[in-house]
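What you see is the complex with one protein chain gone and the rest in place.
Per-chain numbering from 1; labels A and B assigned in written order.
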Amino acid sequence: MSETVTPPSVPDVQPEKRSRGGSALFIGVLALAGLALLAVFYYGVLNPSSQQIRSGAAPDFEITTFDGETIRLSDFRGMPVVVNFWASWCVTCRDEQPILEDAWRRYKGRVMFIGLDYLDQEPNALAYLEEFDVTYPNGPDKGSRAYAAFNVQGVPETFFIDAEGNVQGFHVGPITYQQLEERIQALLSESGS
Amino acid sequence: MADLGYIALLLAMVASAYGVVTSLIGGIRRDELLALSGRNALYAAAGLVTIATVALWYLLIANDFSIDYVASHSERALPLFYRFSALWGGQAGSLLLWGFMLAIYGAVMVSFIWRKEPRRGPYIVAILLAVQFFFLALNVFAANPFDRLWVLPDGSTTGAMFRPEGAALFVPADGSGLNPLLQNYWMVGHPVFLLLGYVGLTLPMAWAVASLISGQLDDGWAKSVRVWVMVPWIFLSIGILMGSQWAYMELGWGGFWAWDPVENASFIPWLTATALIHSIIIQQQRGMLKVWNVVLAFLSFWLVIIGTFITRSGIIDSVHAFALSEVGPLFLGFIIFTFFGFLALVWWRLPDLESDTELDSMLSRESAFLFVNVLFIVAAFVTLFGTIFPIISEAVTGDKIAVGPPWFNKVDGPIFLAILFLMAVGPLLGWRRTSPEMLKRNLAFPVAFAIAIFTLLLMMVTRRWVPLVSWAVSALVVGAIIWEFYRGARSRRKATGESWLTALARVMARNQRRYGGYIVHLGIVFIAVAATTTTSFQHNLKASLQIDESASLAGYTFTFIGLDQEPGPNHTSMVANVLVTKGNETVGVLRPRMNFYSAISGRDQGPTTEVGLHTNLREDVYIVFNGWESNGQLGAFEFFVNPMMLWMWLGGIVLVIGATFALWPIPKSAARRVRAPVVAQPAS
Partner (left out) sequence: MQRILFAVLISLLLIAPVAAQSDDPYEQLLKELWCPLCNGIRLDVCEQQVCEQMRDLIRQELDAGKTPEEIKAEFVDLYGPVVLGEPPREGFNLLAWVIPVILVVAGLAAAVVLTRRWSAQTAEDEPMAGAVAARAPDIEIDEEDEYLARVEREVNEL
């Protein structure tokens, strides 16, 4: 392109310097607001909500089971714990429920099982537990507090906690017999050593 | 073709970088040749990005599944139309479209202003190209739409531009299809308009920053920037309304706005852009609010980037789930960089940004503008605050608290009502000062009108004060607008003796911005009234109906008459036929449907619903089909009657008409004709 531009000779705009008056205050307030915003984003990026607890100490929780017993996760320190999040309205939870109950009966005394009922109603939950003849402790996760603490992404989801109370891993979606066996063996071998 | 696209991207990146440097140096040294070279780099980059975009379109339309993006956003059975729109069906494509739009916007604007803006021009080019560079870099380094599919030695597949160690090219037999939620005509237009709005807000920012760098902070920039704010603003408004229309038609919950983070992300920059449109008028008329305008222009752009960051980085949950990706941190870096860069620039130029004039009176149009500006900004920040409050509460208390529609309605609602109120009073105030007597005289008609409407509604419709107050304030605005049109036409008629119609047309044509603005206000009133009315007086009913069984709601009777199965190109629709009657009159057969998309690998989205809708000015009859049992003998429905919903979309059309009228270039000759003191010509 051979186009040339002939700018009209604009005199340099040089207004006499004045002091930074009230505008400075305005800019200052704005800068503070912006910094606060950036801090929030920075925190958000460092703590992505979309990831389950993968390792480290498992968040403790206390529930009142449907049998009226109050239990805490930390009560079972010294024994591996399988924590399962479920709900009566959850269709795929039904696939894994018999598998979990079966494993509980076989490993009773060596591995603890706790079921946390997510966003549910007592009558529906009781009917569900009865249907699958579930015998390990189950209780409502009130206010979805444990669900939030573990950063669960959806039911069913199962967390595996070793004897020291650390999260060893988790499984998203319905678990199969094989997968559950492997996880439990891993929990037992670790606490045995 | 993929290579061509990729090379074009790379070259565009080089051209952008080159253009930034030459434009800056050219601007600072007043070197015309360098500046010209920078401008030409912008044109070159625009051409190259266009080539890349066309290349991706070609690959999508040809269904070239060797390309990762095509394989994961298209399929053989996808209709041509949606293959075309698949360009913005995924992140890499959306980012490319962003760059493409910016290139076109930039080239058009620069070609218009280059001769008129010898000082600012090079800086504008530099800013545009810097933003362009950022988006191209995202495409090249983080989300490349031209990645090929490879199969790795361990059997897994991956997308990459260049051959990973030991990998072989992989071409799947079919693609995994476009997200079914995006296969809807509203969803084809909505992202395009929204993006045109978002991207366009780069333009006023470029003007503001260029003015800061060059030190030309007189009112000229406020005058020149107007059209480059208005155009993106119109697109953004259309985009937001189309998005709510999509939510209304597809999500099937009878509402149009859920204060979801993605929705808020589009609304917040709209608020600040609207504030900017109003405050540049004050600077133009009165030389005030210079800092404010520069800040607003930057803020609108910054909030667009922030909105994109919030919704794409996964820091907030949203129903409009976007894929999480690595672009989040890059956006955050860009946000931080632009923030400090701008702050430093404003601080440096602050002494030049003092107002020319001072305010004359509290009771003046500029003070009304000032207040409405403050309210817009407060609304923007409050909405942003509510959107990110879950992160704040999680950081402090460990609990991610939900901030939903009730909070936003309670907090934003009163602010909007106050804005509506100023919308009525502001235009009746004169610049500089208005005597209370004159205000009283001008308010007489609007107030009488509002009281009349209020009384009428109180007696005939409802006693609930929320809709009543909102309607009364809306009526006040309408009254003020009518009064403004009337007194404009009257004074012209008095001076020229023209007929009412001619006088009105002429006075409007000579004060396009003013009357265009009033028409936009009218559109906003439509939207406000529709939103209040439909949320306050919505009727809904869930029912499962046997064939020939009926349910009734708000005077309508709904009879389920049977289920049809209809094949589509890549889905099967189950369509329920529902006969709708009102009293003895037949309204018609509405056909809400569920679409089941053919096995799409790796996606179990479930069916999408499309509502059955009968609409008129009074109310919408809206049916959602939720499922069936017993071989189609039993259908599950939710029926809604949504009053005045149509007014929302009409309001959108009025708004666009008004804004376009305000901008439309009426030829100079027409203006000159008016100047001759001829008496009444017939309106034509």
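Methods note: a contact is a pair of C-beta atoms (placed from the backbone, for glycine too) under 8 Å apart; a residue touches a chain by one contact, two chains touch by 3 or more.
Computed from a predicted model, the values in this text were never measured in an experiment.
Novice: Out of all the chains shown, which come into contact with the hidden one?
Specialist: Touched by the chain not displayed, across the whole complex: A, B.
Novice: Considering the whole complex, which of B:76, B:115, B:494 or B:618 touches the chain not shown?
Specialist: Residue touching the absent chain, from the options given: B:494.
Novice: Based on the whole complex, identify which of B:287, B:351 or B:632 touches the chain you can't see.
Specialist: The missing chain is touched by B:287.
Novice: Of B:170, B:347, B:381 or B:454, which one is in contact with the hidden chain?
Specialist: From the options B:170, B:347, B:381 or B:454, the contact with the absent chain belongs to B:381.
Novice: I'm checking contacts with the chain that's been left out. Which of B:116, B:464 or B:618 qualifies?
Specialist: If we include the chain that is not displayed, B:464 is the one touching it.
Novice: Among B:117, B:260 or B:352, single out the residue that touches the unshown chain.
Specialist: B:260
Novice: Tell me which stretches of chain A touch the chain missing from the display.
Specialist: 22, 87-89, 119-121, 123-124, 140, 142-145
Novice: In the full complex, which bits of chain B touch the chain not displayed? Write them out.
Specialist: 252-255, 258-261, 284-288, 317-319, 355-363, 365, 367, 370-371, 374-375, 377-378, 381-382, 385-386, 389, 392-393, 396-397, 401-407, 409-411, 413-415, 417-418, 421-422, 425, 430-432, 436, 438-442, 464-466, 469-470, 473, 487-488, 491-492, 494-496, 507, 510-514, 532, 535-538, 540, 542, 626, 638, 671, 674-675, 677
Operating definition for what follows: only the chains that are shown with their structure count from here on.
Novice: Between chain A and chain B, what is the separation of their C-alpha centroids in Å?
Specialist: Comparing mean C-alpha positions, chain B is 34 Å from chain A.
Novice: Which of the residues in chain A end up touching chain B in this complex?
Specialist: 1, 3-5, 7-8, 10, 12-15, 17-21, 23-24, 26-27, 30-31, 33-34, 37-38, 40-45, 47-50, 145, 148-149
Novice: Spell out the part of chain B that touches chain A in their complex, as residue ranges.
Specialist: 32, 35-36, 40, 43, 114-115, 118-119, 215-218, 291-292, 295, 306, 309-310, 313-317, 324, 328-329, 332, 335-336, 339, 343, 346-347, 350-354, 381, 384, 388, 391-392, 394-395, 398-400
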